[in-house]
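Note sheet for the following structure.
Only one protein chain is missing from this complex, and each of the others stays in its spot.
Chains: A, B and C, in written order; residue numbering restarts at 1 for each.
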Amino acid sequence: MDMLYLGVAFFLLLNLLAGLWRVLRGPSAADRMLASQLFGTTAVAILLLLAERFATPALRDVALLFALLAAVTAVAFVRRIGSSHERQ
Amino acid sequence: MSASDYLSVALLITGAVFFLAGTVGLLRFPDLYTRLHALTKADNVGLGLMIAGLALQAESWAVVGKLLLIWGLVLLAGAGVAHLIASGALKQGVRPWKK
Amino acid sequence: MEKVTLLIMLFDLLLGLGLLWLAWQLLESRNLFKAVVLFVAFGLLMALAWVRLDAPDVALAEAAIGAGLTGALLMAALAKLPSRDKSEPLADEKGHWLLRLALLLVAAGLGYVVHSLPESAPGLSAEIANNLASSGVNNPVTAVLLNFRGYDTLLELMVLMLALLGVWSLGIERSTREEPVGPVLTTLVQFLTPLLILVAAYLLWAGADAPGGAFQAGAVLAAAMVLLLLAGWPLQGLLTGVALRLMLVAGPATFVALAGLTLLDAQLLAYPPQHAGKLILLLEVAATLSIAVTLAALFLGYRPRTNKEPG
Partner (left out) sequence: MNTALLYSLVGIGLFSLGLYALIVHAHLLRKILAINVMGSGVFLLLIALAKRTATPLPDAVPHAMVITGIVVTVAATALALTLMVRVAMENHRAELSDQSQE
């Protein structure tokens, strides 16, 4: 089981870094924001796996915070910048 | 390994496949609106399967409750944010992709 | 067993390289919005690094601040910049080879120093373990923050206050034309705000025995207020004048009062062990309130006024 938790966590980290390509490429600000939203979910999954593997319940609280606060940056984006801000 | 362990393994691996699908969608789909699908693959199903797999291994019901709360929050935030971004983009005139 | 260690090492290596690559990309990107989104992702990876370094308290603080406040602050500031300013060409970098060489030498020197440090250095961990029983809490980090080195935290609250004074003296109240709030955002905020308040209270309470505490709780509460402000709630009209000031000084004032009392008796901020637990809880509640209101006021960016005050 240990091997599996770590393996899946490693795989998800690779996934997250691959998704960064979308942030780099855009093209619109909304695309970049969306991609970073996906990273939040991936980080939650990684944290939960590590919490189980290393028997550290506090990591579930970190995951809980990420889940709770994932919306704040995105709402700030929608309310302050909007998606027309840059189109290439 | 017991039966629930095998079930956990299956759920975690299926969950990882959905995360992969989400990333592939994010990278390969042609426009913003189709890319929104990527978010739902990973959020709704991928994380849900992972949480089911981890809940089978959880030491107490409190942990299961916390895991489900996290899933619910991610669903809520994912759905809400996806709607806000998409409707914002639509209002600003980002046209949906047509074949 | 060997395979597991290898996998952990690969994870660490990937995370480390990811952090460096992300930092490079965000600092060298032409587009400032891209830089900001990459910086938020950078905070996410930093939280994973804290987890790998056995620092769950720090990971909680990073998650509370990096995921919520930093992103919102940067987005709000970016929206206030003139539009042609947002993706300027980078400076010409041909002439910087000397600088690069110098920095490479500095980095190599620092790397050598870190490499030659002893493998094991206990630091103050033994002293903390020996005195933890008399500190009033079971979480060593909380014990350090609010008991052993309470004066650090006192000064930190003062620094927050100074930053807010700076913002208030510079800040420009601007009426931004805001779009009406849709039902989805309203529902989202209605669900999230009570949960955020609940989680802040949980973190505050848990901080005595497990990772958590005043800083994390304050940051979560601040995020709740930022969310309400973004969703168009008139918080800046409600929190004004004396009420606002009282909340801002609650933390520092409690700290200073306690420092004065302990100074009469024994030593600065040395609590009697039988009351330490209660005193720490009192301090933490006051500090949480002050941190939350200060951070939210920093996000607002100007001093909210009552209707009676002249503008």
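Convention: a residue touches a chain if its C-beta (ideal position, glycine included) is under 8 Å from a C-beta of that chain, and two chains touch if they have at least 3 such contacts.
Worth saying up front: this structure is predicted, and the values here are computed from it rather than measured.
Remark: the absent chain touches shown chains C in the intact complex. Check C:A107, C:L198 or C:L282 against the missing chain and you find that the one touching it is C:A107. Residues of chain C in contact with the chain left out of this view: 9, 12-13, 16, 19-20, 23-24, 26-28, 32, 35-36, 39, 42, 46, 49-50, 52-55, 57-58, 61-62, 65, 69-70, 73-74, 77-78, 80-82, 85, 88, 90-91, 93, 96, 99-100, 103-104, 106-107, 110-111, 114-115, 117-125, 128-129, 140-141, 143-145, 149, 152-153, 156, 159-160, 163-164, 166-167, 170-172, 213, 215, 218-219, 291, 294-295, 298-299, 301.
Here is the rule we go by: only the chains that are shown with their structure count from here on.
Judged by contacting C-beta pairs, the busier of the interfaces A-B and B-C is A-B. If you average the CA atoms of chain A and of chain B, the two centres end up 11 Å from each other.
Annotation for chain B: residues 73, 77, 80, 84 touch two or more other chains.
Along chain C, residues 185, 188, 192, 195 each make contact with two or more other chains. Remark: chain C residues 182, 184-185, 187-188, 191-192, 195 touch chain B in the complex. Contact residues on chain B toward chain A in their complex (touch as defined above): 1, 5, 8-9, 12-13, 15-16, 19-20, 22-23, 26-27, 32, 35-36, 38-39, 42-43, 46-47, 50-51, 54, 57, 63, 66-67, 69-70, 73-74, 77-78, 80-82, 84-86, 88-89, 92-94.
Taken in their complex, chain A has these residues touching chain B: 1, 4-5, 8, 11-12, 15, 18-19, 21-22, 28, 30-31, 33-35, 37-38, 40-42, 44-45, 48-49, 52, 57, 60, 63-64, 67-68, 70-71, 74-75, 77-78, 82-84, 87.
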